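Omission of a single protein chain aside, the complex is shown with its protein chains in their original locations.
So, chain A:
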Amino acid sequence: MATRMMLLVGTKKGAFILEGDAARRDWSLRGPFCETWPINQVIADPKTGTIWAAGGNEWFGPAVWRSTDGGASWTHSSAGLAYAAGETPIKSAWSLALGPTGTLWAGVEPAGLFRSDDGGDNWTHVTALTEHPSRADWQPGGGGMILHGILPHPTDPDRLWVAISVAGVFATEDGGASWAPRNRGTRQDYAPEGERYPEHGQCVHALAMGAGNPDRLYQQNHCGMYRSDDGGRGWTSIEAGLPSSFGFPAVAHPRDPDTLFLLPLNGDQAGRFMPDAAAAVWRTRDAGASWQALRQGLPQASAYFGVLRQAMAADTLEPAGVYFGTSGGALFASADEGEAWSCIAEHLPTILSVEALVRDG
């Protein structure tokens, strides 16, 4: 059977889909979908091909969109995707993840977690997370107070990690009934001296899990790059060798838990551009002990763009493809684990998310 590749792209003005084959050289673009709503993340079930898109519209509020025909038609639902009356209403759906037994998870702004056990028709609030004692200390970051990252355990449906800005990483081992912060060892450079390693309150930017090793987590933080080998109970800095401790995405290799791809930016108060205005993806092959800049085919001058936390992805082919979308609406692709890059789409709206879907047939 022929392999079909789809890149699912969320933008400030709708979702787009790029289609190609295993060569990953030629791509065709379709969209915009989802009535040009801002779409924060688009994911798909590789088994069924069902696509979900999380977003929120200034007029009409939050919803999760769904397509079961490869993007040709879409429906949306927000049934149950709401806080109790009197609380600050949900503005937008921000993140999505599919658990190992088919539960669909959605993170929202203001930060909270919802689950759907019927493919996105109906949603239930995971109240224990928003009732966590630390909740009063959660603060909005530049993107709002958002639950922007969800990492399900690959086999255990009760285990899940979430990333909240600005609150940190939290984990459950009982299906969401209780939650614990998992931030030990990550810094808050902006806190007063002596208070830079709290239990919670860190500005996590992205989480990634090492392939085949659910205890191996990586975290790009506002203040540093980290690895954990115990499911987030403790974190170790792996930022030595990177051009900056600041960036948004972190993408794990589909098979090698020691390989990770990053896009460091020049700093939180320096414009948040490519360092020296020259674009590079940074890769480690040894779990963060060393880093290599990958620049071939990427703009090496006047690259004043940023890449947001959900706007980078890897596919599952051999060798793995890596993709990222920019604030300027360009999409770059590598079919060889980052060695060489080409621009496969440009002039899109600001890209908020990129995911890769591999399907046979």
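Odds and ends about this structure:
By our rule, a residue touches a chain if its C-beta (ideal position, glycine included) is under 8 Å from a C-beta of that chain, and two chains touch if they have at least 3 such contacts; residues count from 1.
Here is the rule we use: contacts and distances are computed from a predicted model.
Between the listed names "Monooxygenase", "MoaD/ThiS family protein", "UDP-glucose 4-epimerase" or "FAD-dependent oxidoreductase", the UniProt record for the complex's undisplayed chain reads "MoaD/ThiS family protein". Touching the missing chain, out of A:2, A:84 or A:301, is residue A:84. Within chain A, the residues in touch with the undisplayed chain are 35, 58-61, 63, 76-79, 81-87, 89-90.
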